[in-house]
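These notes are about the structure you will find just below.
Just one protein chain is left out here, and the rest sit where they should.
Order as written gives the chain letters A and B; numbering starts at 1 within each chain.
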Amino acid sequence: MNLMANILIQVIIAFLAGSLLLGLHRKIMARVQRRPGPPIIQHLLHSLKFFFKETGFPKTASKPFYIGITFILALIWIVGVIAGPVAHDSLLILFGVYAVYKIVEHNSGSSSGSPYGKLSCVRAVLSAATELPLFAAIIFVYLVTGTMNIGEIIAYQSVHGPLIFSIPLAALMFFMLIITKSPYSPFAITKDKVLISGFETEHYGLLRGFMHFSESIAWYVMLWVFLTIFFGPLTAVGYLVGMIVITFITGFINATTPIFSPNHSVMTQITIGAICFFGTILMIFTGVVA
Amino acid sequence: MNSQKIISIIVLVLSTIAILACLVINLETWIVYTVSIFGIPAWVLSLGLLTMAKPKPEDAEERVKEPFTGY
Partner (left out) sequence: MDFVTLGGNLLGTIPLGDIVLYVNPFNLFLFAVLLGFTALIAVSKPETQVEAAKFNTLDNAQVKVDEKEFRQRRFLSVICGIASAGAMITGDLFNFTLFMALVGILNIGIVSAVKQTSVLNSAFNYGLIAMMCSLPLFGGASIILASTGTLSLAVLSQMHASPMVVFGAILMLIGILGESGVAPFFASKAEMFRTPGSPFIVIIHLSSLFIIVRAVEILLLVLW
């Protein structure tokens, strides 16, 4: 198939599947909290609706950045789709994508001039510590499989079985990242309701719709990467079931846990990361992992 | 027509042409990647800038008087 057609199809799938999964996530949270909740399709409708809403750019905003940052957010997740589902390239690129995602949180908060966005921006710096478990998880995947290439990791797993069974703690670290990035997560200190919508507070109308578009792709890509590097070669149905299951689990966790204060959030993440890190090192050196 | 609208139309047309060109002709891999990485977000953003509703002239000043600080 033509490469461009492949990319376009993957991006559209990522957008639609990501939107529906985020809608499902909201529905599950509502049902756990004994509310009816919006229809599953609502997140998708919202993203599209915002494109036709009245939009203005705040007088106080740092103009090229205020719009440019939403463009960068979309751009990096398109890179994510290409490096992941399309080309099966290096895992490190996805790590770079995730690092830029943090920068977007940081800058879209501060570029608007809003005090809420600014606080979200400072918190984004604090929560940069959540990077470290992801690093560790990726390095452990490398140590076990001997490659960073997603295609080769899939090939390794089809011979040796899914990595979740050999390095479960590294998978847990990665799963922590997914929880952190899910909406209403206990670790989402940059989107705390104290800060209105956090870094997105001043991005309304079209720009919010555009950010929803990118975040739907982001959710899909993160779930895809998790399923691919820990659950081995999967069919399309396998991916679908896996994504729905993970969305269910994160929905339950987020519905039942309150949001942490910034210092507790960072400390909890670092503690879980450290336990998993040393646990996996122990497993590797005692020979539990082949 | 203000400059924002003109720029949006130009970007929309350029990105559409670039994406269609990659669909029709089999170009080198890196060109396709570059076009899709920049073209797809540019297409969505410029389309959005054209479809978004503008505030009425008498409200325009009020709308940009963000940020809202709760008072």
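Following the convention adopted for this analysis, a contact is a pair of C-beta atoms (placed from the backbone, for glycine too) under 8 Å apart; a residue touches a chain by one contact, two chains touch by 3 or more.
Please read these numbers as outputs of a predicted model, since none were measured by experiment.
From the set A:Ser111, A:Gln157, A:Thr250 or A:Ser265, the residue in touch with the chain omitted from the display is A:Ser111, counting the whole complex. Of the options A:Leu44, A:Ile72 or A:Ile189, the residue whose C-beta touches the omitted chain is A:Ile72. Within the complete assembly, A:Leu92 is the residue of A:Leu92, A:Val194, A:Leu240 or A:Leu282 that touches the hidden chain. Those residues of subunit A that touch the chain absent from the view are 59-66, 68, 72, 76, 79, 83, 89-90, 92-93, 95-97, 99-100, 102-103, 106-107, 110-115, 118, 121-122, 124-126, 128-129, 131-132, 135, 139, 142, 146-149, 270.
Rule of thumb we're sticking to: only the chains that are shown with their structure count from here on.
The distance from the centre of subunit A to the centre of subunit B, with each centre set as the mean of the Cα atoms, comes to 24 Å. In the complex of the two chains, the subunit A residues touching subunit B come out as 2-5, 7-8, 11, 51-60, 67, 70-71, 74-75, 78-79, 82, 112-117, 201-202, 205-206, 209-210, 213. Chain contact summary for the complex, subunit B toward subunit A: residues 19, 22-23, 26, 29, 32-33, 35-38, 40-42, 44-45, 47-49, 51-55, 60, 63-69.
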